[in-house]
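Quick notes on the structure that follows.
Only a single protein chain was left out; the remaining protein chains are all shown in position.
Right after this comes subunit A.
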Amino acid sequence: MPTRSSPSSPSARASKLAKMDDSIDISQAVTGSEPIPSYRPDARARRYDRQLRLWASAGQRSLEAARILLIGCDATGCQALKNLVLPGIAHFTILSPRITNAQDVTTNFFLHPDSIGQPISQEATRLLKELNPAVEGAARVEDVAELIQTDPNFFLSFNIIILSNGEPDVELALADLLWEASATTGGPDVPLMCVRNTGFIGRIEIQIREHCVVDTHPETTHTLRVDEPFPALEKYARELDLEAMDSLEHSHIPWVILLVRAVSIWKEQHGGALPDENSDEEKAEFKKLLVSERSKADEENFEEALAKAFLAWNKSEVPSDTRNLLEDPSVVTVSTSSKNLHLLLHTLLKYTSTSPHLPPTSPALPDLHSSTTAYIALQNLYKAQYQEDLARFKKLLASVLEGLGLPPDAIPDEEVEGFVKNTGGVAIVKGRPLRESKEAKGLLAEAIKEQFSETFLTPLAGPMHLALLAAERFYSTHKRWPGTKELSDMAEDQREMEETVKGIVSPLVEGFEELDDGYVESITEVVRGGFGCLPNTAAFLGGILGQEVLKLITRQYQTLDNTVIVDLVKSTLDKFRF
């Protein structure tokens, strides 16, 4: 992905908009009126109305700049693409050398009986494009393994690659290619999503070196600074003349103010110390102080303040997730090739190194019982502080950028302000190479060891993952999937698979002898599935794949990191990090 600008560069967008313009005739057809007035949405906004309400225009912009590659043109892959063409990605390419056969048509909704005998990627591309005229589709009728050799850059030109039920060797070769390309800072970091399904079982593996999330949509994002109020807030709270208020006004003082006031008085009485979090006595005493100014027993604002009294002894600090991010070497040391988010976090690191050692104040307030006037007064206090903090942050950022020799407008204002408002909602996901998992090294090896140790009763590594891994090794040896020959060979395939799983486990676990029932059952289910495509499993996995692509592209919500196994017989979905 590009480093300096977000994935939605203006040029990419311009061409997209031009495309959308020809669909204006639709909305005219709907309304049957003259040219669309300025206040009405255009055809594009109308088509995407229901999703714009979910990821907003910034998310849509990223989506409309996204280029997706699908390798392997089966039902699962096409279902995933359907879910991305509908919301309006910029472009997709389907890569497959295969010719459509009758079996393909019966499982894949995006093929037609007339497609038989034609290149499958061309046929599916044609039918998928029908879903959304704004999306560009292309087919490449070529062998994947060969293309990896002859034109590796082709793969790097996409934002995301989906590899659906690919040959295990191809999976590894592609994973290696992408992992290496992303090794250099600023190099292309193309996420690879590998999906495999057999019968009712499905697995998705995601490889990405580093993924920046601009909004994880956290539940709690910021501190209200009750324990450590900024001067204007404390001054306001202390100067309120409670006694002069009428009962209505009194019962509508926001609880934040009540708490700030009580904390301030407490600190004055206790030499600057907050109530001790470990002393029930002090906590009770603080609550007593808090309600001492209550005029009636049932004042709702005081009830709210009591419920939030813990804020007085919960010290405001940099949230641990943010702290971890700030300590990451890629944030501590930045260069001209650092991503925007790293530069912003680096600036935040500097920002929090001086008093009060807290992230910038957020202008957002929670719901509270208050009169309009009191609420606005409170909101203005936080807003003013936010503006002040923002200015301080921008000044620090300017010096960071200058120090690196970058222009002062290297990061758009919008992005800076967004970050400052939501520092607790950013995340950096550090992915792992697919090869490690496939070779049962690294985290998977750890998980296997742990799982076979006596202290763990529930399987951690997922017998199903090992069964699928064994099936992939089986394919590499026999060039066919287990359970796909004659019925009589099922038992033989099963036996061989069990041996393979034992072969994976025994070097890691001392004294290992027999696989327990869970493993045998998983292997049976995998073999029974025959690596055929059950349309419903394909549709389900296509939904999950699409959802993850959306998260990656819009850079919103936490992405799945890095392996998901679905068992639709048991109705379970398990997530692992291998």
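Following the convention adopted for this analysis, contacts are C-beta pairs under 8 Å (C-beta built on N, C-alpha and C of every residue); 3 or more make two chains touch, one makes a residue touch a chain; residues count from 1.
One rule holds for everything that comes next: contacts and distances are computed from a predicted model.
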Pick, from "Trafficking protein particle complex subunit", "EIPR1-like beta-propeller domain-containing protein", "Rab proteins geranylgeranyltransferase component A" or "E1 ubiquitin-activating protein uba2", the protein name that UniProt gives for the chain of this complex that is not shown. "E1 ubiquitin-activating protein uba2"
In the whole complex, of A:264, A:379 or A:524, the residue touching the missing chain would be A:379
For the full complex, which residue in A:217, A:395 or A:478 touches the chain that was left out? A:217
Contact partner of the left-out chain, one of A:153, A:292, A:354 or A:571: A:571
Which of A:106, A:295 or A:324 touches the missing chain? It is A:106
List the subunit A residues touching the unshown chain? 10, 13, 23, 26-27, 29-31, 33, 36, 38-43, 45-59, 61, 79, 82-83, 86-88, 102-103, 105-107, 109, 112-113, 130-133, 199-200, 214-215, 217, 221, 246, 248-249, 252, 362-365, 367-376, 379-380, 383, 413-415, 417-422, 425, 528-530, 532-537, 539-544, 546-547, 550, 554-561, 564, 566, 568-573, 575
